[in-house]
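Everything on this sheet refers to the single structure shown next.
A single protein chain has been omitted from the complex, and every remaining protein chain is retained in its original position.
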Amino acid sequence: MNVGVCYFPEHWPAERAEADVERMAEAGIEYVRMGEFAWSRFEPEPGEFEFDWLERAVDLVGEYGMQAVLCTPTAAPPKWLVDEHPDILQAEADGTTRQYGGRRHYCFNSPTYRRETRRIVGALAERFADHPAVAGWQTDNEYGCHGTLRCYCDDCASAFRGWLRETYGDVETLNGRWGTAFWSQELNSFAQADPPRHTAADHHPSRLLDYYRFCSDSAVEYNRIQTRLLREADDDWFVTHNFMSHYGELDAYDVCADLDFASWDSYPTGHVQERREHVSEAEYRAGNPDNLGLDHDLYRSATGEPFWVMEQQPGDINWPPYSPQPAAGAMRLWAQYAAAHGADVVSYFRWRRCLTGQEQYHAGLLERDGEPDAGYHDASDAAAEFDDIGGERDADDGESLAVPDADVALLHSYDDLWALGIEPMTPDFDYWLHVETYYAALRERSVGVDVVRPTADLSGYDAAVAPSLYLADDDLADALGSYVEGGGELLVGMRSGVKDPYNKLHDAPQPGPLATLVGATVDDHESVPDSLESGVVVDGERFDARVWNEWLSPADDGAEVVARYDGGRADGEAAVVRNAVGEGAATYVGTWPGEELARTLVGDVLDRAGVETTDPLPAGVRLANRGGLTWVANFSADPVPVDAPDGATWHVGDDAVDPYDVAVTDAAPSSLAFGDRPNDA
Amino acid sequence: MNVGVCYFPEHWPAERAEADVERMAEAGIEYVRMGEFAWSRFEPEPGEFEFDWLERAVDLVGEYGMQAVLCTPTAAPPKWLVDEHPDILQAEADGTTRQYGGRRHYCFNSPTYRRETRRIVGALAERFADHPAVAGWQTDNEYGCHGTLRCYCDDCASAFRGWLRETYGDVETLNGRWGTAFWSQELNSFAQADPPRHTAADHHPSRLLDYYRFCSDSAVEYNRIQTRLLREADDDWFVTHNFMSHYGELDAYDVCADLDFASWDSYPTGHVQERREHVSEAEYRAGNPDNLGLDHDLYRSATGEPFWVMEQQPGDINWPPYSPQPAAGAMRLWAQYAAAHGADVVSYFRWRRCLTGQEQYHAGLLERDGEPDAGYHDASDAAAEFDDIGGERDADDGESLAVPDADVALLHSYDDLWALGIEPMTPDFDYWLHVETYYAALRERSVGVDVVRPTADLSGYDAAVAPSLYLADDDLADALGSYVEGGGELLVGMRSGVKDPYNKLHDAPQPGPLATLVGATVDDHESVPDSLESGVVVDGERFDARVWNEWLSPADDGAEVVARYDGGRADGEAAVVRNAVGEGAATYVGTWPGEELARTLVGDVLDRAGVETTDPLPAGVRLANRGGLTWVANFSADPVPVDAPDGATWHVGDDAVDPYDVAVTDAAPSSLAFGDRPNDA
Partner (left out) sequence: MNVGVCYFPEHWPAERAEADVERMAEAGIEYVRMGEFAWSRFEPEPGEFEFDWLERAVDLVGEYGMQAVLCTPTAAPPKWLVDEHPDILQAEADGTTRQYGGRRHYCFNSPTYRRETRRIVGALAERFADHPAVAGWQTDNEYGCHGTLRCYCDDCASAFRGWLRETYGDVETLNGRWGTAFWSQELNSFAQADPPRHTAADHHPSRLLDYYRFCSDSAVEYNRIQTRLLREADDDWFVTHNFMSHYGELDAYDVCADLDFASWDSYPTGHVQERREHVSEAEYRAGNPDNLGLDHDLYRSATGEPFWVMEQQPGDINWPPYSPQPAAGAMRLWAQYAAAHGADVVSYFRWRRCLTGQEQYHAGLLERDGEPDAGYHDASDAAAEFDDIGGERDADDGESLAVPDADVALLHSYDDLWALGIEPMTPDFDYWLHVETYYAALRERSVGVDVVRPTADLSGYDAAVAPSLYLADDDLADALGSYVEGGGELLVGMRSGVKDPYNKLHDAPQPGPLATLVGATVDDHESVPDSLESGVVVDGERFDARVWNEWLSPADDGAEVVARYDGGRADGEAAVVRNAVGEGAATYVGTWPGEELARTLVGDVLDRAGVETTDPLPAGVRLANRGGLTWVANFSADPVPVDAPDGATWHVGDDAVDPYDVAVTDAAPSSLAFGDRPNDA
């Protein structure tokens, strides 16, 4: 496991470079990412390439024993290119052009821009092919950032028509799959299909979902142009892309099919401000460990390989509403926490606070004056600890601890995310917060989690948790049924089995194709404003339930009732049921469980599946296991005393973990205990 | 009184139709609405009409003893038509086109679309003329839905110029009526007049008001194209249109002049979430009886004929922020409540939950699987009860109970709604909530209310309540003066007599032409933020007043003071005055009364007018009288014991009315009592 850094030599005088690179090496940094956004330096005038400056920097990096990661500069085409080819710009749904002036000012489907992309990426790849200090490439930067995943320009209109033709073959099939008799929305030809531009009334949900799929596919296809060119030039290079946090809407699984491994950009104190109504002081200071861990697990699972944090928050940042200073040591905590989840490299963004442009309020490892800031010391500490931890295990720098094992699969799908985003049906429904509710309940028990598609092979998992299998067909039902039949424990959450893959209702009661598996159907559903009472009773104990309630009707000889609604319109109706199938069981949860109910229901599933767990951990504390080591990460403002077995070795820290601190031991998670500290946030 | 249903045979396999129709008949349904939005099925290719499928459905309906109501499909022109004629699309005020993709994607003033409308409506009318199973027609669907009443395209610009020329004759008259010397807004010719498109500063209120009038007139004119074609084809047909709830901005009185009767689309749990800050649990479950009753009374009064509920909420719905399940029985309660207010047909929307398109989260009488949902049973119950109630009275299915009598007129005007919407002068002013405040105070006393224009003939009413006669001229003052002179009791609320009909201030103190009638003038007005104290005293008792305070000065020998402000800037000033005129009196209320003050003031007016009333009813309980029968409707979560006179017959239910239940008796409203249940919500 190693530490990296993102470096922009073109922002500084050339004579400064060696001092910078030397200082990186001193900090224990192994990877230096460069070249991102530098098109105007690579090609100051049309057709006149200048790569020498980058080569000098790469050479320097190599001279100091480090490796370079290069970026294609396509996220920021220069002004001369935009002025020559204004057709590359995106359009809003209302037709407004997204102009030059920031970044990501190009359309994935622009034939012009694809040609320009091939030109610049090809030239770069050719120049740096076989350079010994170049380890690999990052394509572009954060596809979809700033809401640019979806464009509504004429190039997209053309491409969408082609995508539909390829998907459906003939327009009658499209009409049938979408169900266009509704409101006279039948198309006579693919040429009549448009992007879902500004309208007075709502759009057809099937058309929208396909547009979202098309947009994601467009980015995937665009990325593939780059990965192919890079691999053609040098097939020893790795190729990755730096994803955003899980608030992104791009299908990361699809992109990852073209990558060697995934990387992502981790800004814990920013991400935590994006969805939650209430942010605690500890979250302002260090983020939320499950909000963070879910991304680590997602991007690791997307390829099954160790991932990178390509950009790690180095201190205060510029883009969230608030930017309180991170807690002392938080930048090291994040690095260790990433490693614990399977990161091989944690690369801080950026080397030095930039004096110009849009990110001046974003810290670097160095301050504006070039002197070390808090992040520098944290990064250096993490690098030293990584060396210690990896010492006995890593064969060399390039080979790290094994990918963490996971006993449980969390089933997640971008199609479900998109479809539920099209019809949330209450302002309180948020797909990701719902997923995080279950993820937190799993992680609170120290369980290893893979985040995978519902259609993934689940045979290696003791249990699977699917917060919402919104779009479901018979194939999915069969696969999940076989899993449970064979002994798998499956939890399926509310809003599952509602629609077919084309975003149409099934003509059978919810959960449609999944009804047999869960042994029950949904009689009624309702959204629940906060002002209405909503709760369930399990074994005589009352728990909060919220946002969405479904009233379940077990089939004859079907599921047993685990929980019933208590009070409100659904009083006495079944809320949670469990159906024994073969050697396993499927649990269906008809509501959005509060924290306590999630703890209870997920705990039951884990116990039934025989997964090795801890007791629920104290709030803000999380364990993660990788390569036989256990990380104890403390995201809370309180110290955490650890009760470890005699003879446990501490590779990092010891059994008294300070606020925002981390310790690493060879004791197994289940052998650790944490006293009786209350586990409420 | 009968039950109907909205049916879309084109959404389902043809072989399903007969089973559906048979099941409708079994439920007691008498009317089946069809054809809405079906243009792409009526004319799959330009000029190729296909009406057979609808005729088969109409035949089936007739075979099962029911009647069909057909719809013109103009609310949803098909894509081929839009692609051929993109000029039919509307434009936003900022010039953005409202594109194809939902519904209502056409401009009322498009000459092209008017021609296309004549073509399709003419063909449909010709085909179904004299069909014995077709009772009548609904034109288009919900004019103005999705904010489409007002368009800013070039066709509208041309039409607006013509409208102004017709209205004012010469541009000097327009300049004078509007008052365009202000900010150099004088026009030299009608050709200079534009729609009020996007500007940096506010628009001229007189120009805006005329544009709003023009937009309403445009819809009226467009509708008339359809009504004429339909009547030309078969003058036995009725012709109606399905209006939206009173949040609509289209002048329903004007449209109704071309209709046989009005119908409207009633979604109680949705409407109640549109304006109120706080929605109670009972309102989430069944709506608010006065929010609902105001629409029933408005659309009945608009033609003086029994109205239809063309679309009755059948269960959970898709468009409000929240959709908790309606209370058990609510769908029957709504049908009975509509009948009590003068509905002859209550037609549920829709027959079966649609599997495709934009309204999948909208319930039907049947669930997605074709099996009866709660609404089916409620509808069937209502149908049976309608038969029982009508049994002795209805000559046959076509003839129902008489239209309810009303002792009181509630004066309401779209011009006032528009003008006050242009200059609300505080974020807390809402025309409709202000009207509802008075309507609730009337209905709480079980008074029959007609909702009519201020210029209506009031001679048949004992009292008239005018929440805001904002635009007023001498003719109105004369008419109201004669009414009071002759013994009428008139209540006039704040913000009355402020402007002339062109939205200019009168050059006399408010209430301008009404000052003589109310015997007082307004010295000052102010908007009142919630954080400031505001109240009045009547007979030593203090009441809340809010939003807007006017300080009144009675004329010499003019009005007596009924209430004075207590505290705040207006402390001691007159807030409510009463002026005896001839055999009646005019009461002027200079503030927005809280619930208690409205109760007191309206109660006084009713008492003075000798209107037969009940005591204030318990919260959520309302009585309505039609054809000698009294409905006791319970919109609350509590049971209501009724104290009825000996010998009272109960046609529906009995003297113990359950939550969300209804009972019908032949006892008069004033003979019923309800114990001492508190009347606060």
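Chains: A and B, in written order; residue numbering restarts at 1 for each.
Here, a contact is a pair of C-beta atoms (placed from the backbone, for glycine too) under 8 Å apart; a residue touches a chain by one contact, two chains touch by 3 or more.
As the structure is a computational prediction, the values presented were derived from the model and not from experiment.
Although one chain is not drawn, the whole complex shows that of A:P111, A:G169, A:P324 or A:P427 it is A:P324 that touches it. Although one chain is not drawn, the whole complex shows that of A:S40, A:T167, A:S482 or A:S553 it is A:S40 that touches it. From the options B:Q185, B:N318, B:S482 or B:S670, the residue with contact to the chain not on display is B:Q185.
Among the residues A:F51, A:W237, A:Y253 or A:Y284, only A:Y284 touches the chain that is left out of the figure. Although one chain is hidden here, its contacts on chain A can still be listed: residues 8, 10-11, 37-41, 44-45, 73, 76-80, 83, 90, 92, 96-105, 145-148, 279, 281, 284-285, 316, 318, 321-325, 327, 353-361, 367-370, 374.
Touching the omitted chain from chain B are residues 94-95, 178-188, 192, 194, 196-207, 423, 425-427, 499, 504-509, 524-529, 531-533, 569-570.
The definition used in the following text is that only the chains that are shown with their structure count from here on.
If you average the CA atoms of chain A and of chain B, the two centres end up 49 Å from each other.
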